[in-house]
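Take a look at the structure below.
Take a look at chain A:
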Amino acid sequence: MEFLTDPIKVIYEWLMLTLTSWGWAGWLSQLVINLLAIVLFITGVMVLDILLVWVERKVVARFQDRLGPNRVGPFGLFQPFPDIIKLIIKEDITPNGADKVVFNLAPILSLASVIFLWAVVPLASRIYGVDLNVALLYLVAAGSIGTLSIIMAGWASNNKYALLGAYRMVANMISYEIPMIIALLIPTILVGSMSLKLITEAQSGYWFVLVSPLGALLFIIAAIAELGRSPFDLNEGESEIVSGYHIEYTGMKFGLFYAGELLHAFTFGGFWAALFFGGWHGPWAEQYPLLGAFYFVVKAMIGYWVIMWVKYTVPRIRIDHMLAFNWKFLTPLGFILLMVTAVTHSVLRQSPAWLYVAGMFLSNMIVALITIEGLRAQARRQRISAEASSKPVVADH
Partner candidate 1 sequence: MVPLSWYIFLSAALFSIGLYGVLARKNAIAILLGVELMLNAANINLVSFWRYGNNALMGGQVFAIIVFAVAAAEVAVGLALILSIYRSRNTIVADELDLMKW
Partner candidate 2 sequence: MTVDQVIFFLVGALILVSALMVVTTRNLIHAALWLIATLFGAAVLYATLDATFLAVVQVVVYIGAIAIMFIFAVMLTRRNMLDDASQTNPGWPWAAFIALATFAGLALLAGQMHNAGATQSELFADPLAALSQALISPEAYVLPFEVASVLLLAALVGAVYIANRK
């Protein structure tokens, strides 16, 4: 069955034949088919997004020893749909003094920047939107539009909390974009390409998490910060600045921010899988792309689950800790890792695969060991100085 080995091509050729038999020009039918594919694909992504609401609520309920939604449909599966209807028919309030155009543009850009990412997601060996040769930078570019949307929301709302949330966002998302780019540079070095398709295909023998475990760790930490999720959710901070930049948003506009955040988390889970965990690779995935797409979604879901796990386990950290963690730890570590990876890769790239993987893994472990020892030494120094300075205080009491 050719449909099983290359479904997109079969559907494409069938549609092309149908449309041209109606007398349409070649380029027009091509355009229409592509447009149709894009609309269907994005609609599918939005349906997935709706399901993610249920997944998120169910999983957080398990973490907190509750049941979660369980009334509407089996296991509460249909719960998101009434939620969405409620959001749509809620009154939409624009606060006084808000900058109307910017205020309305911000939620649109926020969700759109996440949808843009799906143009380059490699779902399976022959199922993907488009194979860009600059896909990784495209990912960063879409992320910067998301950053922009938050700053627009914070400024346009005419609200002190919203503005403070937007300011914190710059300190947060923008800072962590540096480790994120470094983490993206590592697969680029390993493959010599920025195309997600080629990066995934290069992992047929071994997953890149073996070659660069620290890179995978760097990516997920930076992704969580980029998402503005706990422990890096200072730009929302429900208990201090009452949800920050989207404080003044109601109804569907809030819904767009919310949908964007959930989909963003899932998408980063997907990219984590594609960059470091073999993407669609799995048994028989090469012959049957639909199976590959299934593997990809499962791996993305696991990545999303890890992000949720961190979110509902770790408390929010203070802004000075957050900045120090990035600029004094993650960024230098990332750059050192990048240098080590580049040099080791250049030395070992002609050698057999087992030697290459072992060498890369070892170099990563050495970097990790030195980092941990350095941190331990510094912690000891701090503890000794703290004990030395606290002794007189104790004597006073």
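Keep this in mind: a contact is a pair of C-beta atoms (placed from the backbone, for glycine too) under 8 Å apart; a residue touches a chain by one contact, two chains touch by 3 or more; residues count from 1.
As a selection rule, all candidates are chains of the complex that A comes from, given by their letters.
Small disclaimer: the values here were computed from a predicted structure and weren't measured.
Undergrad: Only one of 1 or 2 touches chain A in this complex; which?
TA: Spelled out: of the options 1 or 2, chain A touches 2.
Undergrad: Quick check on the complex: what are the chain A residues that touch candidate 2?
TA: 99, 102, 132-134, 137-138, 140-141, 143-145, 147-148, 151-152, 155, 163, 167, 170, 174, 177, 194
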